[in-house]
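Shown here: the complex without one of its protein chains, the others still in place.
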Amino acid sequence: MDKAALIINLDKKEAFTVAERAIEWFKNKDKKFLIEKRAAFQLDQKQRAADYQKIKREADYIIIIGGDGTFLHSSHHFIGSEIPLLGINVGHLGFLTDVETEELTKALEMIDNNNYNIEKRMMLQTEHYRSEKKINSSYALNDYVINRDPDSQMLKIELYINNELVNNFRGDGLIIASPTGSTAYSLSAGGPIINPRQIKAILITPICPHNLHLRPMVISPEERIRIRVDSDGRSVKGCADGRQKNEIIPGDEIYISGADQELSIIKLPDRTFYTTVKEKMHLA
Amino acid sequence: MDKAALIINLDKKEAFTVAERAIEWFKNKDKKFLIEKRAAFQLDQKQRAADYQKIKREADYIIIIGGDGTFLHSSHHFIGSEIPLLGINVGHLGFLTDVETEELTKALEMIDNNNYNIEKRMMLQTEHYRSEKKINSSYALNDYVINRDPDSQMLKIELYINNELVNNFRGDGLIIASPTGSTAYSLSAGGPIINPRQIKAILITPICPHNLHLRPMVISPEERIRIRVDSDGRSVKGCADGRQKNEIIPGDEIYISGADQELSIIKLPDRTFYTTVKEKMHLA
Amino acid sequence: MDKAALIINLDKKEAFTVAERAIEWFKNKDKKFLIEKRAAFQLDQKQRAADYQKIKREADYIIIIGGDGTFLHSSHHFIGSEIPLLGINVGHLGFLTDVETEELTKALEMIDNNNYNIEKRMMLQTEHYRSEKKINSSYALNDYVINRDPDSQMLKIELYINNELVNNFRGDGLIIASPTGSTAYSLSAGGPIINPRQIKAILITPICPHNLHLRPMVISPEERIRIRVDSDGRSVKGCADGRQKNEIIPGDEIYISGADQELSIIKLPDRTFYTTVKEKMHLA
Partner (left out) sequence: MDKAALIINLDKKEAFTVAERAIEWFKNKDKKFLIEKRAAFQLDQKQRAADYQKIKREADYIIIIGGDGTFLHSSHHFIGSEIPLLGINVGHLGFLTDVETEELTKALEMIDNNNYNIEKRMMLQTEHYRSEKKINSSYALNDYVINRDPDSQMLKIELYINNELVNNFRGDGLIIASPTGSTAYSLSAGGPIINPRQIKAILITPICPHNLHLRPMVISPEERIRIRVDSDGRSVKGCADGRQKNEIIPGDEIYISGADQELSIIKLPDRTFYTTVKEKMHLA
């Protein structure tokens, strides 16, 4: 992989410094590289500026400097390409951004020496139907979340798998997560941790269910989830990866299954998924 | 107790029939009674019509025909009085409305024969301060809930007890419940069941906390809770008993402790709290 | 599949009647069949009597009449063969024995008409080392459980995955379950439900962990778990599928991963995994 592109969350001060170190490294190595244009201007590197289209066309790999939110958001621009992404965390260690800033140079060297792994992460594909017409569709690297508005009462949720009504419950909502998303919101709602490097699966985690015996379920990406939601007349929203929220009205149907696309992530061989779990959760 | 007042949720069809049976019983017994005015008009009993003020002034006891929501809502009109409330459930068995409709006549007879218990239920008192000025205060029979708007990210919540910072966590929100409220929303969020007939306590239940080791806490009504919330600029709302929602902005402080008022509830001697728990939760 | 063998838990009275109906069906159809010998003698069918060796050699498929415990226990005799097993439940509906007794004839007809599915269920393989010598090894269809003796204090458990220390915790024990075992003991200990028909995975569920932030983990069958246990001098026991218990002493190492063998289970096309989940858990 030769030509890198930098995407940087410049809301975080530290990201600025890290980005400058990356730029210096690329220059010293005489490498071609691009910088996402808003960041390029702020970093006074106009000649490197590129929009997402250009990055997608030209970059061999992408370095995202920020937190998991930045990574998640940026990743949506590259679905369908096979360009791999490397996350450098600024602030707290993340699951997607698990390279520490002090490891930046080491990481760049390792990539330069072909000493890295590319992980193919499973994504979810969601389709929103109203009156049998598809009104929206999206991919999700982490999760698709249906959540109650605090002004409304408990939702009534019907969960179908492969066209069979599996559950009919009241609660605050429902999280449909990929293994990558198992360590995000689903974890707070009581879901298990799924190794995203090895397992292809869909995790269904109810949010504050009124039926106390509900449990998170792990099913196959080949299976097809269908969800119907009813509330007391208030709006309900569904959202993939915390991005655009879509209103769900009674009668709408949300279909979710494993996506035909995967996301490529660059992982350095010296950090396993478990190392990050341990550090994030203060385990061993 | 001589003079009853009827409060009826006429959105539920069955409530109509039940109310008519109650009216017939009162008439046969030649008892004086009042009917909350909107219901009185719908039931063609204008001469019995009374607003909440009049009911509060004149009634010896109040019969609420509806669900737990109706009971909860109506009860707020009688805080500060000692008029006891009896809940007749229409639809599902409730914790507050635990007299079945078929037991209506039996219940009225039992009250007439002084064969009933009056339970004093602890309430919560909440005060909302902004810039050291109290901008709102309310009572809660069930709970005071702070909940994230689905459009906002995780809240940052600071929980103080007796002026000591006890917890500082990120999550979807926080429920401060009375024992009566322990079987309501708090239960869905993972809280324990507290016998409200016997225990005076405050239950603190986090909603989908990001810190996985958080646990519900049971503290004394004499203790004073203080809460500060920060979000990513979006509005956060606090709400007592699912009624009026108040916006909480960064810097605001919510104080909660046991109230100086209790609510009087009429309970028939043949149904314990545990009987209702069992039936609601399909236990024994 | 032509030649059946019957394995029957005759501790359960109903099993007797069900077995007789099966025998009658086989005789009417003029089918050859075997009966596990203890049951054969009790059912007065000595000429059909066969020990597990003979059954394994001669039967094309096996019908197990009993509960999940009977199925689990019997299945261990057929590991390494590809003979498929059908479970007829006597008593409560089971996850392994999910054909109701009244469906017996229908099930036999369906098999006779080649109208059935064969599911390959993943198993676990466990190896117990002491002083670098293997002292025991076993397969598990459901789970391998390490549990504290009630006379001992909390265990200290070290969990390694792929030779990396992932967790070091105190608690009552640990369950390593297959997807099939996810609906058994692991579920009581807080684990998720995993669709065993579709997912190959290993589920790690701690039992009453002292560290409150521990969560069940779902990892790949390709990964290798290593466990070390320390207690306060008392014995600790490890057990595959609730069968033979083996004492684990400090310094011992237990290795667990996906087995090279699978178990073949006959499933009728009209009952999905979710149908059984719903019925067992009173969901929809």
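Each chain carries a letter (A, B and C) given by its place in the written order, and its residues are counted from 1.
Everything below uses one rule, namely that a residue touches a chain if its C-beta (ideal position, glycine included) is under 8 Å from a C-beta of that chain, and two chains touch if they have at least 3 such contacts.
Note that the structure is predicted; figures quoted are calculated from it, not measured.
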Residue in contact with the excluded chain [from B:22, B:90, B:123 or B:219]: B:219
Full-complex contact with the absent chain, from C:10, C:165, C:268 or C:281: C:281
Omitted-chain contact residue, chosen from B:79, B:93 or B:166: B:166
Hidden partner interface residues of chain C, rising order: 147-151, 153-154, 171-172, 185, 187-190, 207-210, 212, 237, 239, 242, 245, 281
Absent-chain interface as seen on chain B, which is shown: 161-162, 164-169, 179, 182, 187, 191-195, 198-199, 201, 203, 211, 213-220, 222-223, 272, 274-275, 277-278, 281-284
Contacts of chain A with the absent chain, listed as residue ranges: 211-213, 215, 282
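By our rule, only the chains that are shown with their structure count from here on.
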Most remote chain, CA-based centroid, reference being chain B: C
Mean-CA-position distance for chain B and chain A (Å): 40
Centre-of-Cα separation between chain C and chain A, whole angstrom: 36
For chain B, residues contacting two or more additional chains: 212
